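Of the protein chains in this complex, all but one are displayed in their positions.
Up next is chain A:
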Amino acid sequence: MIRMENVTKSFGQKHVLRGLDLEIPRGTSMVIIGGSGTGKSVALKCVLGLIQPDSGKILVDGKDARGGDRDAFLARFGMLFQGGALFDSLPVWQNVAFRLLRGRLKRPQAEAREIAVDKLRRVGLTPDVADLLPAELSGGMQKRVGLARAIAADPEIIFFDEPTTGLDPIMSGVINDLIREIVVEMGATAMTITHDMTSVRAIADNVAMLHDGVIQWTGPVADMDASGDPYLEQFIHGRAEGPIEAVR
């Protein structure tokens, strides 16, 4: 279970998170929505310790995420970065199998490659991309390699930062199914950021909407349409008019 309590983070004068409270029960899928630049990616990075929050508490299974054995902590996580963040000096399969080739999860090279090829297949990529360099792939393919890398070591907790952005509708469907499958079949805890309302409905158990540095609304996905929250309604229906100022 992941719990964020009153988390704040500013960059200089810019107050991005202003007291974020969020709880993600174990084995459930939380989707975070919210306008561009509201701090969704920053929130994920705070949990992973990539960004130090200014104040507030982040607990994973009741323990403070910052203390303790960082290695053991991170070994439980998988993360898909918004920009892919593939290592451009390594071929695709070594990117996917990065964790399996070194450190405490290390295993023989042939086995690591086999797992990498299998994960690539699950994100809709054929084995022949395994030996290409990331720069030789299209944007959507890079995203899927990033996804394959995030799930390669079968983590317990997976963060997806815009997994379907830049993918065609069919591939988006494949990825949505995959994320759902990982949560349901493998019992993983997932936190996904997306702007794609089809994805939200396909992936989420719970939805949280981030606005102005706080969670504006959160609840089960089934309650989303009848929330009565003007912010959330404007967002799901994509209206330019409403409480969220679109043009500043």
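Methods note: a contact is a pair of C-beta atoms (placed from the backbone, for glycine too) under 8 Å apart; a residue touches a chain by one contact, two chains touch by 3 or more; residues count from 1.
What we mean here is this: contacts and distances are computed from a predicted model.
Note on the omitted subunit: UniProt lists it as "ABC transporter permease", one of the names in "ABC transporter permease", "Succinate dehydrogenase subunit A", "Fe-S cluster assembly ATPase SufC" or "Ferredoxin".
Residue in contact with the omitted chain (choice from A:G83, A:P108, A:P127 or A:P169): A:G83. Considering the full assembly, A:R99 is the residue among A:K9, A:K40 or A:R99 that touches the omitted chain. The omitted chain makes contact with chain A at the following residues, 45, 48-50, 71, 74-75, 77-79, 81-83, 85-88, 98-99, 102-105, 149.
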